[in-house]
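Note that this complex is displayed minus one protein chain, with the remaining chains in position.
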Amino acid sequence: MPKDLQLFPDSAATGAAGVDANYLYILAVSVFFAVGISLAILYFALRYKRKSEADVPKPIHGSIALELTWTIIPFLLAMTMFVGGAVVFFRNYQAPANSMEMFVVGKQWMWKIQHPSGVREINELHVPLNRPVKLTMTTEDVIHSFYIPAFRIKKDVVPGQYSTMWFEANKVGKYHLFCAEYCGTQHSGMIGSVYVMEEADYEAWLSGSVRGETMQQAGERLFNRLGCATCHKADNSGRGPTLVDLFGKPVKLQNGMSVIADEGYLRESVLKPSAKIVSGYAIEMPTFQGQISEEGLLQVISYIKSLSKSAQTAAPAPAAAPAPDAAKKGGN
Amino acid sequence: MSSAVNTLPMPENVGESYLTKGKGVMSWLLTKDHKRIALLYLLSITFMSLLGGFFAALIRLELITPGGDLLSAESYNKTFTMHGVIMVFFILIPATPAVLGNFLMPIMIGARDLALPRINLLSWYIYVLGAAFTLFSMLSGGVDTGWTFYTPYSSTYANSAVITAALGAFISGFSSILTGLNFIVTVHKMRAPGMTWFRLPLFVWAHYATALVQILGTPVVAMTILLVALERLFGFSFFNPNTGGDPILFQHMFWFYSHPAVYIMILPAMGVISELVTCFSRKKVFGYSFIAMSSVSIAVIGFIIWGHHMYVSGQSVYAGMVFSILTFIVAIPSAVKVFNWTATLYKGSISYDAPMLYAFGFFGLFLIGGLTGLFCANVAVDLHIHDTYFIVAHFHYIMVGGAIMGYLGGLHFWWPKITGRTYPELAGRISAIFVFLGFNLTFFPQFLLGYLGMPRRYHAYPEEFQILNMMSSAGASVLAIGYTLPMIYFVWSLFAGPKASANPWGAKGLEWTIPSPPPLENFTEIPIVTEEAYAYAPEEAEEHEVKHHV
Amino acid sequence: MSEHHEHHIAPKSMYFTIFGALMALTFLTVAVAKVDLGRANVIVALAIAGVKASLVVLWFMHVKHNTPLIKLTVGVGFLWLVFLFVITFSDYLSRGMMGWPQNWGATGPVILNTTPPPGVEAHGEGAASHGPAPAAGHAETAAPAHGAPPAPAHTPDTKGH
Partner (left out) sequence: MSSQVLDHSAAHPANPNFQHQFEDLNQQYASTTFGMWVFLVQEILFFGALFCAYAIYRATYPEAYAAASHHLDVTLGTFNTVVLIGSSLTMALAVRCAQLGRNKGVLGYLFTTFMLGNVFLGVKVVEYSDKFKHHLVPGANFYMGGPYNEQAQIYFSMYFAMTGMHALHMIIGAGLLIFFMWKAYNNTYSTEYYGPIEIMGLYWHFVDIVWIFLFPMLYLIA
């Protein structure tokens, strides 16, 4: 038997309060208007019931004053609702600088989640309490939507692009994870759960769970195996621009414009190098489309991020780095 | 209780009506008379609504239990897709304009027929062709992309009859375009002398605004669906991410039409409600020009707010803000309408005939539907409720609570005029009450489900949502009863219903000055209109008798 | 309501002058396309096409001497086109703005997103010897001064004609 009838979802993230506040405010205004108008209609319907067929009511054309009042007041109310929503929406886009990075790859009917420390999960996400977590998400096939009702957030993952979303869990527990954008036969099977754990439990789980090399190490291994290092040398002597200290910085392009080197830019430069050529370089880089999976891309990007001093996110130092110490910097 | 007193001298039903004026099937299939074409539409739309309703029943039955045990996942997806495609393209969009609009609009403005009768018949044949394609796609394995055909699933990954269903929707779009074209030309060029724009009944204003949306919106979705079909058939890459295409561009072009399409569905119903409220409170409408202008402003603003379907889709933050402000602005004209209708009831002489009960039902449901739209327009709340059952409940309150209630109310109100027979009054009231109660029982729990986070289009759902889903399915059976009642007593009234007089409700409007059912040419003489719309009260200043020479 | 309007028949010469103008504009637009004006090419091509289209609409389709209703209809048609273009582009142009995550990748034109997010100085300031010359001003054509010149000596000009 399902547990008792729950009418309001529990909230387990800092962002949830903002959404609930907006919801309750609009609910209050709506109930006020709905009840007001329904009572007016009911009262008029009863009060002015047709007594006899012959009676003909006095015609009332209308009044400009009344029309203006019930145009301007709803307009102002609506604008306050807009502002309430916009504030929370903006906050949702600004992931705090010190947030933990996690990577999500949607695939027809499962969520593959990678932690920077190398832990991989399917349809499950373990997060520490009171720590901002930033998700960088993409999909290998169709559009899905990463949705955690208890945190009141969702974001579509679109093929060919990275979508980002962040939250800060503030209540321990196990919460639903849904796919909210229709994605095919098992759309309703693409669900899972998010475990919010105390800091200590999270560290214990992290070290306890089986994992190989960290994402940066896997990225570096891929970086060398695919031959990126031959052109992208650390001292910028190769045929391609150096990647040291690149992440997060604006890059001057061939056509005179500049663009911020974020995850999406790095991903596109790997898969479609000709799309944006760095100024001063030839179009020589081959496409790696099909030679590198979405997870591999995320690992290479993590490696490139690790080369940047300024964008050094507080990636949790792997508790026990079983792998040999980081390969020597900057490739051969 | 039904008011039978007529206030205008009534020509008795002399001569042949449009029903008796031509015999045999060909006289119907090749008719150019807007009244017969309206009846052809009535039959085909009723058939399609049986089909759409069947799929709705299947969905509700499936969702009684958390596990997906009535239908397999794939057939459930095909069921809700077919429910969506049939309801949107073949019932909600054509219903009021093609049936009531086609029949009444020419008569209301004092014309013999629509401006382009052959194009009107062509529009019905295109509708039938589109319906044939959609039904063929059903027979050849069904389509499981949802009525929105989102790429890249619809263009690359779906392995069902997507192209046939897409062509069905594509073709039905042109039927809607031709109806809109006919209405615009007729209102501009065919009004009787004296029928100025601000003497037009609000029913005509609402259909004029609808026609604007049909003309300006439908071609964009027609092209978008064509591009998806080309991409799927020949491997062209319009929205294919592998070659640099952007699935979000499909969503932009799709919703550019599909949001104004919801105004194609609701505006005609608003037109019907304006007529019902004035007739049954026997009073001039409150703020005539405000209601007329709010219809047109809904049609225009409706075109620049489609992005509220895409707040979480990867659209930029800036665009989300722009669409949110504009979406809140479009809510204002709808609010103005509801306020004006309520004010019309003030100091009226209100009778509770079946059409008026449908109008009260419309008020209740459209209020909830419209106000829940504010939640969806708010970007923060939409982060949570997008693609959940909150959205499903919202648009059902507007589309079924608004558009279908208005359509049924209009059908009851003009049934005597269309068929010359009177439907059983008590049965009409009972069906209105059933529909109102059944509707609230079905869709109100879904608001709660939505905020709890139950996503849309789910074949199986977590257990804690079961109680609310069961309530919703229970309500659906009451709603089903409410909808089948009219079908029974309308058909019954065709044979055994008492003959209807020309003006059974004592209503104002040119359609009530001609016999029911009306003669083929509508008017023996084109009338000269000299008074305002809904001039119920014998005001001394405007006391002009509508001249009639039989 | 039928309004009565007399039809004046345009002289044949009008049609030929308009035809001549259209021919001239056609060859003009082809000639201008050969000159590389950078992004202005699109604007010029659209302007010429706009002039040609309005010539056809006003004279060949008789909208010039037509009722205001017809003129309004033509105007509404193009106004709705502007709605579609402007609002769809407002999404695409603002995807990278103000340092928000660009969720880049498949699309996102480069036009407006040149401001780095707050607190991040431009690439290469620190490592003067690394990477192409810091984006000081528009030094896009000068060969970037850095360690080892890339293989091809001159800046590869991908903007071939």
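Note that the chains take the letters A, B and C in the order they are written out, and that residue 1 is the start of every chain.
Everything below uses one rule, namely that contacts are C-beta pairs under 8 Å (C-beta built on N, C-alpha and C of every residue); 3 or more make two chains touch, one makes a residue touch a chain.
Everything quoted here is computed from the prediction, not taken from an experiment.
Across the whole complex, the hidden chain's contacts among the shown chains comprise A, B, C. Contact between chain C and the unshown chain involves residues 1-5, 7, 9-10, 12, 15-16, 18-19, 22-23, 26-27, 29-30, 33, 35-38, 41-42, 45-46, 48-49, 52-53, 56-57, 60-62, 67, 69-70, 73-74, 76-78, 80-81, 84-85, 88-89, 92-93, 107-109, 111, 158-161.
Touching the omitted chain from chain A are residues 255, 272-275, 283, 287, 289.
Contacts to the hidden chain, counted on chain B, fall at residues 111-117, 119, 177, 181-182, 184-186, 188-190, 193, 215-220, 222-224, 227, 230-231, 234-238, 240, 242-246, 249, 253, 256, 525-526, 528, 547, 549.
Throughout what follows, only the chains that are shown with their structure count from here on.
As a whole-number value, the distance joining the C-alpha centres of chain A and chain C reads 33 Å. Per-chain CA centroids place chain B at a distance of 40 Å from chain C. Centroid to centroid, with C-alpha atoms defining each point, chain A and chain B lie 37 Å apart. In chain B, the residues that reach two or more other chains under the touch definition are 241, 244-246, 248, 314, 317. Chain contacts: chain C has residues 100, 103, 106-107 touching two or more partner chains. Residues 1-2, 69, 76, 80, 83-84, 87-88, 90-92, 94-95, 97-98, 100, 103, 106-107 of chain C touch chain B in their complex.
Taken together, the chain B residues at the contact with chain A in this complex read 3, 5, 66, 68, 73-74, 77, 144-146, 148, 150, 152-153, 156-158, 241-242, 244-248, 281-284, 286-288, 290, 311-314, 317, 320-321, 324-325, 328-329, 331-332, 335-336, 338-340, 342-343, 345-352, 360, 363-364, 367-368, 371-372, 374-375, 377-384, 386-388, 448, 451-453, 455-468, 506, 535-539.
Here chain B touches chain C in the complex through residues 188-193, 195, 216, 220, 241, 244-246, 248-249, 252-253, 256, 303-304, 307, 314-319, 322, going by the rule given at the top.
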